[in-house]
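All protein chains but one are shown in place.
Right, chain A next:
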């Protein structure tokens, strides 16, 4: 199962929760499947999805889901230590781990080889780390949303992307409609 198919399965599960979505294909796919004011699309800035999500979760009581990728987390690996030392029960980090840099042509990342982000997250102090197949991910997200505990989900997906249009929405528009949703 590739990321696009997983995001389709998550569409009925993630409803009014706040979503911070990773740069490139992930945001383009999410935008094509289910554009919502509660989605914050990253148009640039590789690596900071989990950090933006964490900062947001510190400022709101609403549930925040950061949909990140393995390549992006590898870029900003220190984020797992910050998350592991700042447990927030309204924060879910979903790492779509397809072992590749999807937006740039599916070049392999090290998580497809010897590196386990789940183990890194645990070693960084994250208590509630779930590694699962893409097929089991919707259930894992449901459980995380129903619980009151910070959850890191490492979802093992196949490499690949669905061709979706580039997001042309103005960044200020994305941010302002998202902030209105946060404040609602």
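Please note the rule applied: a contact is a pair of C-beta atoms (placed from the backbone, for glycine too) under 8 Å apart; a residue touches a chain by one contact, two chains touch by 3 or more; residues count from 1.
The working rule: contacts and distances are computed from a predicted model.
Protein name for the hidden chain, per its UniProt entry and selected from "Gonadoliberin III", "Phosphate ABC transporter ATP-binding protein PstB", "Sulfopyruvate decarboxylase subunit alpha" or "Ion-translocating oxidoreductase complex subunit A": "Sulfopyruvate decarboxylase subunit alpha". The hidden chain makes contact, of the residues A:20, A:95, A:120 or A:167, with A:20.
When the whole complex is considered, the residue among A:48, A:126, A:140 or A:154 that touches the unshown chain is A:48.
One chain of the complex is left out; on chain A, the residues touching it are 20, 40, 42-60, 76, 78-79, 81-82, 86, 171-172, 174-175, 178-179, 182-183.
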